[in-house]
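Here is the structure we will look at.
Every protein chain but one is kept in place in this view of the complex.
And then subunit A:
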Amino acid sequence: MNPQLTSPFLESAKNMINQMASVQIQESDSFQEQQDDIASYGVSALVTFAGVLKGRLLLDLEPSLAKEIVQQVMGETYDDMKDSTFMGMMGELSNIIGGDALTFLNNEQSYNLRLASPAVFIGKEMIISIPKIQSATIHCTSRHGNMRINVAFEKGGVA
């Protein structure tokens, strides 16, 4: 996939997570084409977008990392990942990361992309099936656990 489309999502994830939660995320490889289904780390947040192109951003985090981010932002510990505040915070994180990346893409390429509302899924080794559209994944690490960022694009359509 064109790095001009994927790299803003990595940069936004690193910058926004650092700004919001003071957690440093580091990529451990480069974006690779994703052909197989994904076995979730445990906490997944999905947000779709559409404009000149359409696509989606999937953030998949180990529970330890997700809990650290939520704790840092909310100032409280959440042991129950099904708590509405915990899930809401993960949705807001995907919204903010996606919004930041789309802001960059819109300003650089005039894609006129707009976000839809995010969805959050909790469940270790839940299978995330990848529809047959162009998709790429990058793996990231942090002191608090791992995450992956999956970005998909296809041509055309308004949300």
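Everything that follows uses one rule, which is that a contact is a pair of C-beta atoms (placed from the backbone, for glycine too) under 8 Å apart; a residue touches a chain by one contact, two chains touch by 3 or more; residues count from 1.
Simple rule for what comes next: contacts and distances are computed from a predicted model.
**Student:** Which protein name, taken from UniProt, belongs to the chain you can't see among "Stage 0 sporulation protein A homolog", "histidine kinase", "ABC transporter substrate-binding protein" or "4'-phosphopantetheinyl transferase superfamily protein"?
**Tutor:** Matching the unshown chain against "Stage 0 sporulation protein A homolog", "histidine kinase", "ABC transporter substrate-binding protein" or "4'-phosphopantetheinyl transferase superfamily protein" yields "Stage 0 sporulation protein A homolog".
**Student:** Looking at A:55, A:98 or A:145, which makes contact with the chain not pictured?
**Tutor:** Looking across A:55, A:98 or A:145, the contact with the absent chain belongs to A:98.
**Student:** Which residue, A:5, A:43, A:65 or A:115, contacts the hidden chain when the whole complex is considered?
**Tutor:** A:115
**Student:** Tell me which stretches of subunit A touch the chain missing from the display.
**Tutor:** Within subunit A, the residues that touch the unshown chain are 16, 19-20, 73-74, 84-85, 88-89, 91-92, 95-96, 98-100, 102-103, 106-107, 110, 112, 114-117.
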